[in-house]
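All protein chains but one are shown in place.
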Amino acid sequence: MSIVVIGAGPAGLAAARSALRAGADVTLLDSSDQLGGQFWRHLPETSRAAKQHVLHHKWSTFEALASEITQHPRCTIVTSAQVWLLEQRDQGTPRVHAHVGPVDSGGRESLTLEPDALILATGAHDRTLPFSGWTLPGVYTAGAAQAIAKSERIALGSRVVVAGAGPFLLPVAQSLALTGARVRGVYEATTLPALARGWGAKPWKLGAAVGKMPELAGYVASHVRHSIPYLTGRAVVEAHGTDRVEAVTIARVDENWAPIAGSETKIEADAVCVSHGFTPRLELAIAAGCSIGPDRFVEVDARQRTSTRGVYAVGELTGIAGADAALAEGEIAGHFAARGPRSAAVSRAARSRDRFVDFGVRLDAVHAPRRGWTHWLRDDTVVCRCEEVTRGELDSIRSQTASCGLRSLKLSTRAGLGICQGRICGRSVEELLGDNFADGVPTDRRPIVSPVRIGDLAGQALGGSQPDERSPEEPPPQ
Amino acid sequence: MTARRLPAQHDPAERTDPERVRITVDGAELTGPAGSTIAGILLENGRDSWRTTSRDSRPRGVFCGIGVCYDCILTVGAERDVRACQRRACDGDVVSLQEETRPDAAGEGAS
Partner (left out) sequence: MSSAASGYDADRPVARGHRARNDGATGYDVAVIGAGIVGAAIARALSRDGARVVVLERSAAASGTSGQGEGNLLVSDKAPGHELDLALHANRRWVDLSEELADELGPDFPNIEFERKGGLVVATTDAGARPLEDFARSQAEAGVDAQIIDVSEALRLEPDVNPAITAAVAYPQDSQVQPVIATEALLASARRAGADVRCGIEVLGGIFAGSAPGSAATPSSPGTADRGEHRRLTGVQTTAGAVTASTVINAAGPWAGEVAQRLGAPLPVRPRRGVVLVTTRMPHRIFRKVYDGDYFGATQSNDAALQTSSVIESTASGTVLIGSSREQIGFDTRLRAEVIREIAAKSTRVFPFLRDASVMRAYGGFRPFMPDHLPVIGPDHRLEGLWHATGHEGAGIGLSVSTADLVSDIYAGRTPGLDAEAFSVARPSLAAALETEEAAA
């Protein structure tokens, strides 16, 4: 039984370990040159840190997972492996095409795998809603602040504003504080009444989870220790500066996230870190033909199986529920993908998953962006960062063409057609253009997952299976 | 200078830094600890933007920090579109900043 796991964050690592324990041969791929994913993104191997664990939650879990997997004789770990295409086959699990080598370089080695089962653990990335000035240098996603603090020990600013929505803002503020920055405040758009209603609606369900949520409890404690103000019902509505950010305007927002006129205050800052939740990285799941639910996560059954035979999905692909849920899902998927028997351990994992997923998904729903955010945009606010398409242009072209197709509007406005392929602006563009499209084509579909050098493709065309083989039919150009 | 690498002696993680690598960026020599990304070295050296956008000629640097947004792309050697936040700097890397003017703005070229 051969299993490929794509993504080496908590879910992917747990899946790999569990599949190995159940007897499978495992190949674990990750685009980074380290294990751990974004959650455990850490210092490069060239740095040494006696107490790296203080920067992380559950670092010992990571060390145990990484140690068992790397030493396992049936595990092949391929880091710096960028999967660029999943190819559906008439029979069998989708074929995996990756290039292995330095990030975005040419001449990477080609790797093609045809596993018996495929476990997708590609995670999620920050979703940042646009606001005027968000393209200025010095404005970052919250995830950037976190990743660069943990892996480079660089604080993106000395006086930092953290804003957006969701519990993730807390560990970001903590990381910044532990990296020497002064966090001027954390501004959560969700209003206090909405938070109270959301968190308190079914306290008997939350009770058990919160007790086992030291992750969150730890962040709250750190917050208090670093004396970071935490304000709800507030959003960054504009960043100011000429060639870099110098200040932001914070406004109070209503329950629908529409800014309240007259409530604006301007705060000086040299870095602004803003995220409004997460977007799952669905492109591989879509390429594999997995069915996606109305909530736009991959649909899975109790064994983490997707609608595509042989393909499993774990972690944030199935819902934003945090690392504990991801670990449990990975354990279940790895076990069943390897055709492991029912066991007490996997039943425990299933109970743990159900609890944490329930908690996490509820949290995510409480903090999910509300449509009032569009009111803080101006006509000249850039929405698509790559192609520099403004809100005014989106509105104008939509009213001019009166198109009923999202795809048509994308191609007419160029929103989402740039090099990030709509990852950053896609959902915001959809919300701005309205949701009454006759084509229903979402912005998540990206059959080519990552830009790939033509030379690397050409090197393998016309029958050659060796990456370096050049076809004689294709003379080197002079 | 806003972004700052926390000095090793102040790091609660009790870190020790490795030797430094040297890269050139549009001719200027910059250094950073081995294992840094190119973005890390640029940020540490006080540069928070290095790309100029194609339509409005605006400065850009890191935005997402995890390889998703491609705002931080630059050219390494002869290869364009390398994500600075993901690519580790190698000693001797020759980095250049990307020109991105669009054909419609640049006008006709050869003929």
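Each chain carries a letter (A and B) given by its place in the written order, and its residues are counted from 1.
Methods note: a residue touches a chain if its C-beta (ideal position, glycine included) is under 8 Å from a C-beta of that chain, and two chains touch if they have at least 3 such contacts.
A quick note: this is a predicted structure, and the numbers were derived from the prediction, not measured.
Contact with the omitted chain, checked across A:129, A:228, A:286 or A:300, is made by A:286. When the full complex is taken into account, the listed residue touching the unshown chain is A:439, out of A:243, A:379 or A:439. Only one residue from A:266, A:296 or A:378 touches the chain missing from this view: A:296. Listed residues A:106, A:241 or A:372: the one in touch with the omitted chain is A:106. As for the chain not pictured, it touches subunit B at residues 54, 78-81, 99-104, 106, 108-111.
In the full complex, subunit A makes contact with the omitted chain through residues 85, 87-88, 95, 97, 104, 106, 112, 286-287, 291-292, 294-296, 387, 396-397, 400-408, 411-414, 417-419, 421, 430-431, 435-442, 444-448, 451-455, 457-458, 460-462, 471, 474-475, 477-478.
Keep this in mind: only the chains that are shown with their structure count from here on.
Subunit A and subunit B have CA centres that are 22 Å apart.
Only residues 2-6, 10-18, 33-37, 39-40, 43-44, 48-49, 53-56, 58-71, 73, 76, 79, 81-83, 85-88 of subunit B touch subunit A when the two sit together in their complex. Of all residues in subunit A, only 31-33, 38, 41, 43-52, 54-55, 102-106, 125-126, 135, 137-141, 143-148, 151-158, 178-180, 243-244, 270-271, 385-388, 418-420, 423-424, 451, 453 touch subunit B in the complex they form.
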